[in-house]
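After the structure tokens below, expect a handful of questions from me.
The complex appears here without one of its protein chains, the remainder shown in place.
Entry: chain A
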Amino acid sequence: MCATVRPYWRLFVAGVRQQSTYRLAALGGLVTNATFGFLKAAMLFATVEAAGGELRGYDVGAMSAYVWLSQGLLGSVNLNGRTDFADRIKSGDVAVDFARPISPQGAALAGEVGRAVFTLVPRGLPSVAIGALVVGMTMPTSPGPYLLGLLSLLVGIVISHATAYAVNACGFWLVETRGVQVLYMVVSGFLAGLFVPVAFFPSWLLRIAEATPFPSMMMYPIDILSGRIHGPSATGLFGIQLGWLLVTLAAGQLLTAAGRRRLEVQGG
């Protein structure tokens, strides 16, 4: 493997292994996801039925796919804004990161994404399985959407962690980033399409959402994976995701470089 990539790959693997040591927490997360999944399904199915069985392109089967995919992704897509990196700035452990011959941003993201990808196993897949078995959901019948959908999902996970990283890099200036995290959590869940599909937004709100990276974290991967958006439109969404990936990574890198110039290591 290329020498530049190997450290980050190793940190990704370490993230996977770290996460795999917390099985009980994963089970707890799954139970919570499923509980809220049933609530969300009940409300959104009622909405679709009240609209005459179809609302903005969603019938009950498509809505079910949306509900269970979004619940399944919740453990992996970072919509709560919390990152280890923020804690490391606050405690001063970030000094250790800067003493290594790698990018602190790359190292932080590799670990977070590793943990997120592993979380798909105990939380993502069972969540989708529950939806498919108990409620039933409309999914594509050809392999194409799954292939692009998985790529889109992976990119969505990375965008979410890259954005959370950039937000938490404000800790170089603020030290305490809980306020920013809460703001991120409120905005991201809504605009990423966690509560209702972005297609339900009024057009002005839709335009706002589309001007942020949030739909690229969760809504677009779900649209592609469930086959609701397919063909060239799906490829287009994926292209938008790649754009946001570059933007969020660049933002994090700039903030890290600027933050380092004014870094004051906390706690001596």
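Here, a residue touches a chain if its C-beta (ideal position, glycine included) is under 8 Å from a C-beta of that chain, and two chains touch if they have at least 3 such contacts; residues count from 1.
We take it that contacts and distances are computed from a predicted model.
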| item | value |
| --- | --- |
| Record-based protein name (UniProt) of the chain missing from this complex, from "Na+/solute symporter", "NADH-quinone oxidoreductase subunit", "Putative ABC-transport protein, ATP-binding component" or "Ger(X)C family spore germination protein" | "Putative ABC-transport protein, ATP-binding component" |
| Hidden-chain contact residue, picked from the options A:M43, A:L183 or A:V265 | A:V265 |
| Touching the absent chain when the full complex is considered, from A:G61, A:G92 or A:P140 | A:G92 |
| Options A:A14, A:L150 or A:A251, residue touching the unrepresented chain | A:A14 |
| Residues of chain A in contact with the chain not shown | 3, 6-7, 9-11, 14, 17-18, 21-22, 92-93, 95-96, 98-103, 107, 260-265, 267-268 |
